[in-house]
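Shown here: the complex without one of its protein chains, the others still in place.
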Amino acid sequence: MSNPPRVAPSPSSVAQAAHGELGFWRTYVFTTDHKTIAKQYLSLGLFMAFVGGYLAYVMRWQLAFPDTSIPGFGFVGPETYNALVTNHGTIMVFFVAMPILLGAFGNFLIPLMIGARDMAFPRLNMLSFWILAVSALLILISFFVPAGGASAGWTGYAPLSARAEYTGVNWGINLWLFAHALEFSSFLIGGVNFLTTAITMRAPGMTFSRLPLVIWQLLTASVIFLLSVGPLIAAAVMLLMDRLLGTSFFVPEGGGDPLLWEHLFWFFGHPEVYVILLPGLGAVLEVLAVFSRKPIFGYRWIIYSTLATGVLSFLVWAHHMFISGMDPRLVMPFSIATILISVPLSLIIFSMILTLWKGSIRLATPMLWALGFIAMFILGGLTGIVNGSAALDIQIHGTHFVVAHFHYTLLSVVIFGGFTGLYFWFPKMFGRMMNEPLGKLHFLLTLLFFNLTFFPMHAVGLAGMPRRIANPLQYEFLKAVQPLNVQITISAIGLIIAQLPFLINFAWSIMAGRKAESNPWEAATLEWTAPSPPPHGNWGEAIPTVYRGPYEYSPPGVREDYLPQDRALAAGSAKERR
Amino acid sequence: MFLNWLPENISTYGGEIDSLFRLIYYITLAWFIVTMGAMLGFVLLFRRRDGQRAAYITGEKLSQVAWLIVPTVLVLGLDLWIDFRGGDAWAKARLHVPPSELQVQVTGKQFNWEILYPGPDGQFGTADDLQIDNELHVAVNKVVGVTLKSKDVIHSLFLPSLRLQQNAVPGRKFHVWFQATKTGVFEIPCAELCGFGHSGMVGHLTVHTAEEYDKWAKEQWPAATGEAIPR
Partner (left out) sequence: MTVVFEQSTPALRGKIAIWWVIASEVMIFGGAVGSYIMARAASPGWSAEAAHLSTFMAAINTFVLLTSSMTMAMAFASYQKGDQRGVRRFLLLTILLGLAFLGIKAYEYTSHIMEGAVPWSGSFWSFYYMLTGLHALHVLAGAIVNFILFLAAGRGLSTGYRIEIAGLYWHFVDIVWIFLFPLLYLSY
C-alpha cells in the first residue's frame, strides 16, 4: 500500500529563487542553497590544493637538489623551508581535505540523500563558507608579512611557537592562529548544521537505519569534530596570549609546560584525521554498492564499527607523544588502544571487499578510484601498526616513515576517496557526464605516481631521515638514500602533472559534457531521484517518501536490478526487508 | 628486504626492537597479500557479464556475517600479540634501566648538542666538568646514562644506530640509556623541528674501545690519575 507523497512547504528563499529574482550575487556568491555552497567549498578546496601542491613541489625540489634555485620559486633558505612545510600541512588538512570532504560532500549530499530541501540553517551555512574563505585569505596573506609565514610546523609545538624570537616569525604565526580560530568556527557551525539537518529533516520513511552509509560517516565525523576541537581552541587562545601578552602557558621559564600544548593539540589532532577519513570512506562505500550491483555487506556492522572508531579516536592521541617525555605509564595504554583501532577499521575494509563477492562489477571511473582507495588505505593502515607500537615509534618518530604513513592514509582518503565521490556525483552536481577515458587515465597516472612518490619514503624514513630538514646532504648517513629522495621528487612532480587530465576533464565537462539524466548510474539513493542538477528545493512539488534501505541492488523477485529508496511497490509484490 | 634500510643495529636492546619490526612486517605483509589478492581476485572473477545478475547478499545472516567477524577477530588476536611483544620491547629499551657506567648530560640548544661530561670524579657540578659541543664520546659495551635537557625549544636526540630517540623538553629532565656493541662514529641528528637551524643540527657519537676511550679521557683531563672508567 503506497503512501501519497508529502508536499513539503518550501522556504521563502526557495520560492524566490525559483522565480529567478535573486540575481548574480545572491545566486552564486551570497547563496544559501546548499548545493551552490557545496560548490563554493569545492572551489576553495581545489584552489588551495594548488597552493598546497605548489608548496610540496618547492619542498621536494629543495630536498632532491638542495641549495639550488627552484624553478618557479628561487632559492629556499632554512626559514623559508620551515614555512613551506608548516603551511603545506596546514593548508592540506584544513583548507583542502576538510572543505572538500566535509564542506563540499557534506553540504551537497546530506539534504539530497535524506530527502530535505536544504539544510536546517541555510544562512548560517552561507556564513560558515565565508568565514572559511576569510580564514584562507589570512593564511595566504601570512606568506607576505615581514618574516614570512608560520614556521613551527602544522603542529605548532611550543615553546618554538610561543615566543617569536625562537622562530624569528612574528605576524606569520599570529595570522596562522587567527586563521585557525576562524576555520574552527566555520566547521563548528557547519557541523551543527549537518547534525541538526539529519536529525530533524529526514523525509518520511527515512529512518536512521535506512540512511546511506556516507551520511552516517558524515554525521559521525561531525560529532567527532564538535567534541574534539574544544581543547585546541582553548590551547590556541593560550598560545595567542603567550605570543601577544607574554604569558607563559607553554613556556617553562614562566612556569608553563610545553607538553600541555602537545596534549591539547593531539587531543584534537588525532580525532581530526578520522573526521577526514570517514567521509572519504563513505563515498567509497556508496560507489562499491552501485558498481557491484550488490548491497553493502554488513550495513549494521559498518555503522557499529564507524561509531566504535569514533569513540576510540578520542583515546589514542598520545601515540603522537611516546617519546615526548610524558609520564611513561601512559605509553603502553595508548599503544594498545592505537593498535586496537585497527579492529573496527579492518572490519570496514573486509566488508568492502566482501561486497565485491558475487557482484556484477562495472569498472567505471568512480569504481576504479574506490578500489584504489581500498588498496592504498590498507597500505597506510598497516604501517600505522608500526607507528602505533611504542617501541618501534622510538625509531621512526620524527622521520619520513611517519610522513609516508600519513600520506598513504590521508591521501588515500582525500585523493582516492575524494575523486571517487567527485567522479560519482559530478553528473548530479553539474548535470553533465565526465569523460570516461580521461577519467581512467587520471586514475592510472595518479595510482602510479602516488606509489612511486610515497612508497620509497618508508625506506628513507627507516634509514633515519628526520622530518622538516631542508637539506639531507648535511648528514653523512643520508647520502646513501639521496637517490631515493631524487626519485621521490621526480615522482611527486609526476603526481602533480597527473592531475592535468582531471582539470581538463572537469572544466570541459562542466561546459560541454554530455547532458546527464537524473540517474545515470542506476543508483538507489534519493539524490538520484532529483533532476541533474537539482533545482532550488531539490524536488518539485513533492519530496520523496522512503520505503526501504539504500542498497537494494539485484533484489530477488524484482525484474530490474535495483529498487530505488522512494519506489512504492504495488500491494502483494515482493516482501520488503526493512 | 625492507628492513635492510634500517641502519645497522649496535645497541643491546636494538635486537628486541628489530625483531618486533620483523614480526609486524611479516604479519602486515601477509594481510596485504590476502586482502589485495581477495580484492583483485573478486574484481576479476565477478566482472559484469551479460545475463548474469549479482547475488543479493546483505551480510545480515549469521553464516554471512561470520566471514566478517572471523577475520576481524583474527586481526584482534594478532594485534594483542603485537601489543604484548611491543610491551616487552618497550620495557627492555626504556623501563629496565641498568646502572650507568658512564654518565653524560646532553642539553639541546638552538642549534647544538651541548654535551657535559662529569669528568674523572664522576660528579656533575664540580670543577672537572667539561662541556664539549656536539661530540659524544663513550666506550664500547659500557652502559651510558644520558640526562637530556633543553635550554630553549623542544629538540629530539636521535641515534638511529642505537635505536634511541628522546625529545629534549625545556623545563624537564629525561633519563635514557644505551649500551653500544660496536665501535665507530655515528651522527646525532635533531629529529624535532627546533627553528631555522633544525636542518643541519647534528652531533657525532664516537664509540671507542676501552683503550681508545682511556686515551681520549687523558687528553681531556690531563691532570687526572687512575682509570677513566672503573673496571
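Just a few scattered comments:
The chains carry the letters A and B, assigned in the order they are written, with residues numbered from 1 in each.
Here is the rule we use: contacts are C-beta pairs under 8 Å (C-beta built on N, C-alpha and C of every residue); 3 or more make two chains touch, one makes a residue touch a chain.
Being a predicted model, the structure only gives us computed values, none of them experimental.
Shown chains touched by the hidden one, complex as a whole: A. Of the listed positions A:L195, A:L315, A:L330 or A:V486, the one in contact with the omitted chain in the full complex is A:L195. Interface note: of A:V134, A:M241 or A:I510, the residue touching the hidden chain in the full complex is A:M241.
Listed by residue number, the positions of chain A touching the unshown chain are 6, 8, 120-121, 188, 191-193, 195-196, 199-204, 207-208, 226-235, 237-238, 241, 245-249, 254-257, 260, 264, 267, 543.
Basically, only the chains that are shown with their structure count from here on.
Inter-chain centre distance (chain A to chain B, centres taken as mean C-alpha positions): 32 Å.
Considering their complex, residues 2-3, 5-7, 16-17, 20-21, 24, 27-28, 31-32, 35-36, 38-39, 42-43, 46-49, 52-60, 64-65, 67-68, 71-72, 75-76, 79, 82-83, 86-87, 89-90, 93-95, 110, 152-154, 156, 158, 160, 163-167, 169-172, 174, 186-187, 189-200, 202 of chain B touch chain A. Of all residues in chain A, only 77-79, 81-82, 151-153, 157-160, 166-168, 252-253, 256-259, 292-301, 323-325, 328, 331-332, 335-336, 339-340, 342-343, 346-347, 349-351, 353-354, 356-363, 371, 374-375, 378-379, 382-383, 385-386, 389-392, 394-395, 397-399, 458-460, 462-464, 466-471, 474-477, 481, 551, 553-556, 561, 577 touch chain B in the complex they form.
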